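Yeah, one chain of the complex is gone here, protein chain that is, but the others are all in their spots.
For clarity, chains are labelled A and B in written order, and residue numbers in each chain start from 1.
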Amino acid sequence: MSQKKRRARCERRAAQRAARSGRGTLAMLTTSALALIPGLAQRAAAQSRENNWSIAYGYSMYSEASLPASKISAGSRERYDIDTHAFKLAAPIGGHISLGLDVTYEKMTGASPWLIQSDLSGDPVVVMTGASIEDARTDVLASVTYIGEKSRTTLSGGASMEDDYTAINFGFGREKDFNQKATTFSWGIGFSTDEIDPNDTSFNPDPTKHHKKTGTFSLGFAQVIDRASVAQSSLTLQYADGFLSDPYKLVSAGGINREDIRPGTRTQVSWLTRYRRHFERVHGSLHGDYQFSWDTWDVKAHVVELGWHQELFELLSLAPSLRYYTQSQAKFYAPYFALGLPAERDASSDYRLSPYGALSFKLRADLSLADWLRVPEARVGVQYERYMSGKEFALGSISRENPALVDFSVLMVTLKTGF
Amino acid sequence: MQLQRSTFKAMGSPCELRLYGDPAHVADVARAAQAEITRLEAKYSRYRDDSLATRINRSAGDPAGVQVDDETARLLDYAATAWRESEGRFDVTSGILRRVWNFKAGRVPARAEVEALLPLIGWQKVGWRSSRIVLPQRGMEIDFGGYVKEYAADLVAAKCRELGLRHGLVDLGGDLAAVGPHPDGRPWRIGVRDPRAPERALAQLALFAGGVATSGDYERCMIVDGVRYGHILDPRSGFPARGLASVSVIASACLVAGTLTTCAMLRGAHGGAWLDALGAAALYVEESGRVGGGLAALARNRGAAAREQRVPEAPA
Partner (left out) sequence: MKPLHVALLLGLSALASACQHVDPWERNLLARPDMAWETDEIAATQEQHTYFSKEAAMPGGGVGGGGCGCN
């Protein structure tokens, strides 16, 4: 090796040695300063985290479009209307613990598809339930998070209760930061046990209780790409075992109406990638999300969402976005079965397992009230979404669209404040 | 929320408090802040006959030394840490060099005069144990002036927060500590002077939290026979540091920022590289004019644009 190279290597090694000991200097001085200046430690830790309580409330009005007469053979044309009240509380306790409480109450009225039949020309038409169904659901989720210097650990538990359905769930998650918080790895596991007790015998002849257990595992990472952009990618795996069918639906097979029967297990995998980029000159941000979903029922789905968040007058933000969805059908799906089926054969004509695509347009406006009310994090937001599904939006070609495919619109108002 | 500004003179420099809040509340906080600064001046100023610093210095040569309080103990611990981490460059015993260096009169001392003082300089010679400081030789001194102003800025900012303010900036003669960013989240814009044209801005730094300190060879310097002598003196040689024209550092506390700028200046031409190796948020200008440091990429007003800019009087 030449003299010059040797010297250069020595200098590099010396610089590396200095760097290794040098990094300690900043820490030593800061630690020493911590003893002198009150509040320095908490401020350093809480710089990115507000030590405020935060409360949010949202009210949403969900309304499904009524079906055209051509698609119905019997029953109500009106579909679901769902009113939801959602409440969310986050409370920091001490320097390291954060408690969370989410409570949702929703009221559903309206009719839903009961079964699909073939009309005289062989096209599928839907028989709806009467418009007398009214149901309410309450969902509660409580969580405790321990916030460490470079990690967060969360334990959660909750329950969802309806007249005929009860579900209890638990979750555990962990996030760890690397590279001065530029990279974050996260993983989590969840477990849910559900019981369905179908008591409305007008649509379901069999009042047996059914059970279902679901386990979920997820793995993800988030990365800061540069000072104006971030990306995140996560993989979620879910395994469900038990009664996975819908007791309120029937299937027409060989002219006879029989139960909707689905396999006793289902494994689903989904991969979600998200990207956010801010454009300083125009004060706007671009949001892009893509998700691919796959399962053992043969359903493959893609979701693409693109949104633009525009800041106006420093306090107002307007965000239009577009969501595209497409799914393939479950292997045991058909709008109806012309020939008869063996009694135990899996079969369903539920539109949610049919092949279709959907396009939804969403517009959101947010107004920051923090300065005006002198209260941190105070915000009000309004959101309108219009969702349309049909075979014309799907990726592949579809011979017969399920007549019960739904279009809906949602109007939501949310209020948030900290204190 | 309204911004209130109050200016006053303290620790030999023009000071300014910029605080957001209800006027009556802010006035109370400003009064408390000034009281803190007055307290620190009374305790650590070497110009005051009744200060603790003078009492310590008068005890030089007395083996019993002086028993000090908690705050002073921590300040001396900090001085010890800084001395160790800077390999002897940051030294609170080097204040006596002012006896031979007179920057106002423009007098460069003879080498023999400086060397005569060197035996009285060196933190390793000081006895510092269990809250008792002993200056073994007569003529030795402890000078808190090298870092008490930055410490005061941090304390004042902490006091403002303790009294309920969340947005504001403390400026003690160029040593800055943030109470918090502007209420809408915008940072304080801090102009860094071009060391070779100090009325012009070289760059602008953004401060959300923590503190900023700047050292430059254009402050309190003297040029004798065409040679520039800065006011930051190397305790090992007794002569001014050479190599860096100016350094600005953003750190979690103004105290830490100030120590880093002083140490960087004392490392001369290698000071910039040392700051980079530490991963410090710094902006430095070498004597050659080269600008470097992690903050250099963020600095605006570089090059031609800088020539037209005037330095804002205080952070905006």
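Basically, a contact is a pair of C-beta atoms (placed from the backbone, for glycine too) under 8 Å apart; a residue touches a chain by one contact, two chains touch by 3 or more.
Everything numeric in this text was worked out from a predicted model, so none of it was measured.
When the omitted chain is restored, the residue from A:252, A:317, A:349 or A:417 that touches it is A:317.
Which of A:168, A:306 or A:341 touches the hidden chain is settled by the complete complex: it is A:168. Contact between chain A and the absent chain runs through residues 47-48, 56-58, 60, 62, 80, 84, 86, 88, 102, 104, 112, 137, 139, 141, 143, 154, 156, 158-160, 162, 164-165, 167-169, 171-173, 179-182, 186, 188-190, 192, 194, 196, 212, 214, 216-218, 220, 223-228, 230-236, 238, 246, 248, 268-274, 276, 278, 280, 284-285, 290-293, 295, 297, 299-303, 309, 311, 317, 319, 325, 327, 330, 352-353, 358, 364, 366, 379, 381, 383, 385, 387, 406, 408, 410, 412, 414, 416.
Rule of thumb we're sticking to: only the chains that are shown with their structure count from here on.
For this pair, chain A with chain B, the centres built from the Cα atoms lie 52 Å apart.
Across the complex, chain A is touched by residues 1, 71, 74-75, 77-78, 81-82, 84-86, 151, 154-155, 158, 161-162, 183-184, 209, 251-253, 255-256, 259-260, 273-274, 277-280 of chain B. Every residue of chain A that touches chain B in the complex is listed here, in rising order: 15, 18-19, 22-26, 28-30, 32-33, 35-40, 43-44, 47, 314, 370-371, 374.
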